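All protein chains of the complex are present and in place, except for one that has been dropped.
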Amino acid sequence: MSSRALAFLVPAIVILAFWLMSRWEARQGHDPTHKSFFERNGTVLGIAFVGLVAFWTLFLVTLPYLYMVVESFHPRLPPAKRGGPEDIATIAQYTSFFVNPTDGAWNTTHMYAFVYTIVVSAAVTFINLCICYPLAYYMAQSGTTQKVRLLMLGLIVPYWVNEILRAFSIRLLLASKGLINQGLMGIGITDAPIDFLGNNTGMWVGLSYANLLIMIFPLYNAIESLDKNQIEAARDLGAPWWKIHRDVVIPYAKPGIASGCTMVFMLAAGSLAAPLFLGGPRTLWFTSIVYDFFFQAFNWPRGSAYAFILLAACIAFVMFMLRLFKVKLGEAIR
Amino acid sequence: MSAGVELDGVTVRFGNFTAVNNANLNIKGGEFFSFLGPSGCGKTTILRTVSGFLDPSAGHVRIGGQDMAGIGPNKRPTALIFQNLALFPLMSVADNITYGLRVRGLSRADRDKRATELLELIALPGQGQKLVSELSGGQKQRVAIARALAVEPQVLLLDEPLSALDLKLRQHMRNELRAIQQRVGITFIYITHDQGEALTMSDRIAVMSDGVIEQVADGKSVYDSPETAFVASFVGENNPFPGKVASASGDSAIIETPFGKLRGLNPKKLKAGDNAILFVRPESLKLGKGPDGSTFATPVLNAAFEGNMTHVFMKGAGKKNITVTVGRHGGTAIPASGENGTVHYDPALGLVLPEGKMARE
Partner (left out) sequence: MTSGTVMKGMLGFYIFLFFLYLFGPLMVMGVTAFNTPSYPQAVPFESFTLDWFVKLWNHRAMMEGLVNSIIIGLGVVVLSVPIGLAASIIMNQIYHRARSLFYLVTISPLLTPGVIIGISTVIFWKDAFGLTEFTKDTFYKGIILSILGQSSFVAAYCLLIIMARLTRFDRAQEEAALDLGATYPQVFWHILLPFLKPALFSAGVIAFLSSFENYNTTTFAILADKTLVTVLAGEVRQGTTPALSALAVIIIGLSLAGAVIYEVLKRREEAAASAMKERARLAERGELELA
């Protein structure tokens, strides 16, 4: 199959590029300290290292992605017809995102779901940034070592409760028979329970709740390395607290902010649990649509195409954040 | 057993930067040899080339007459003591000392026996089970020496090993290092920027500057008969008087300086008209008038009393002051600041050298 050959060709070209690059750099002049990779690690270990990393980058990362992309350019066919004359490269799966293939009308449902997913994820990202920034700042700059250690522990422990159970706990709180509705009815604010899950409040809370820690740790790490004297100096110069944050802390914490925002956005947009268990029945979440193509419609090519659209959106967001905060990828993720 | 080390036209380049330029040198077996120079002069590069961590871009390193090209650091009969010692923090003292024996496949029992002996040698008996982090700076130093000696190297290389120590301890360790070298009788190659260390311990010293070996000689010769302006200005205090050779006869020359014509020895056989620098050490200068051609006058700036001697600082030709060291019983009164002082010296203690790069203060 030519598409398979294509998928294998791309990594081969990348490896060749790596190799040429190293040859070229080696020729840039004799480096007396340089030892070849196998010289520095021994043949057996060297082969083991290269083998493991090659297996990872090729078979676990690059090739699966490429296969998914290749899959998305296939028509939807029953397994028997795969590779047959009808199996030709097509962009039908991508056009179906815009135009419904059955009736030729604009595919507003999916486009709306896509935009909705992106907007909600971005909003949740921003909300989490606002919620987490003060705590991260407090922990990094004014907390005593003992206190910070305790807070850290308090942050990590709930993180090991998995996503599903955390969504479940939010659902218990917000359900019509849940504690919050009981409380609201108990003090007489409302007579009938409010449908927090149906109106998507649950989903918003769930998305924010699930990713709190993903935001707080990069922020903490970034602010922690800021010299306390800089803030003191700004305070001595009479800068009000909001100016200190705007002019000193936030510019310094940029890599952390970019990192936290990138990760939270990616996890929110790719989230399955929160929309599934906390969203209303009519909520159209793009990731859930992808999921359904695989498990309900068994339309893998179209699911792949949609997954690729989601991936492209995430990459675009990452690039946008890096550009916005003027940081390099290597600074944002470590 | 000890082996000599020979550098034959060794050049080491990093990209466009030449760290060592055409070093030729013959270090004899059993010698305590020092490389002395300011930081960045290439002395560490030479050491790393000898130990095999760097390949020379040109030239050969021979140890015991054998060419070391293509022989890795783990196959050379050298042992290196690192500037930060590089002891293994996760191993006990005994395991550190016998690591070289472990990789040579000695049994645990043999290693333990050797560890006990070496711990005796470095005066840390019974401390083998301690961790490195429990030791004092001097103890770590001795463990590093024992670790290097355990593999019975023919050449021991030391990269400023005393620089991390307390001043008082450093003096003490100098004697100890010299004693150890005499006891084990192997070649020591010692890297330092501290001339006191080099002068007190070494049989011979190579003075380096900007990748070039300026002079190789014993400590007394380096101090008394420097061969270049750099060596004269780097080793010990010295007063330079730059000028032009007016006339040369026999083994002395007269040089035209801003302070008039001054005489000195002319070991480099400079000819009239050559650019030159006359060097006279502060302890060779004397206050008061002497014969013409070795007397000059210049204003006194200030004097620093140091107990056994007094440094008198006088206005020099350039930015650098002239220093005159007057002994406790020099006899001559020191002129007050601002007054003109007359200074003379024995022409046999003045040295006319070709103009060249000077050590930075």
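The letters A and B name the chains in turn, as written, and every chain counts its residues from 1.
Just so it is clear, a residue touches a chain if its C-beta (ideal position, glycine included) is under 8 Å from a C-beta of that chain, and two chains touch if they have at least 3 such contacts.
Since the model is a prediction, treat every value here as computed from it, not as a measurement.
The hidden chain makes contact, of the residues A:M21, A:V115 or A:L324, with A:M21.
In the complete complex, the residue from A:L63, A:A92, A:A122 or A:L284 that touches the missing chain is A:L63. Those residues of subunit A that touch the chain absent from the view are 4, 14, 17-18, 21-22, 25-26, 37, 39-42, 44-45, 48-50, 52-53, 55-57, 59-65, 67-68, 71, 131, 134-135, 138, 149, 151, 153-158, 160-173, 175, 177-179, 182, 209, 212, 262-263, 266-267, 269-273, 276-277, 287, 290-291, 294, 300, 303-304, 307, 310-311, 314-315, 318, 329-330, 333-334. Against the chain not displayed here, subunit B makes contact via residues 51-53, 72-75, 78-80, 82-84, 86-88, 90, 99-100, 102-104, 131, 133-139, 147-148, 151, 166, 168-169, 171-172.
Basically, only the chains that are shown with their structure count from here on.
Centroids of subunit A and subunit B (each the mean of its C-alpha atoms) stand 59 Å apart.
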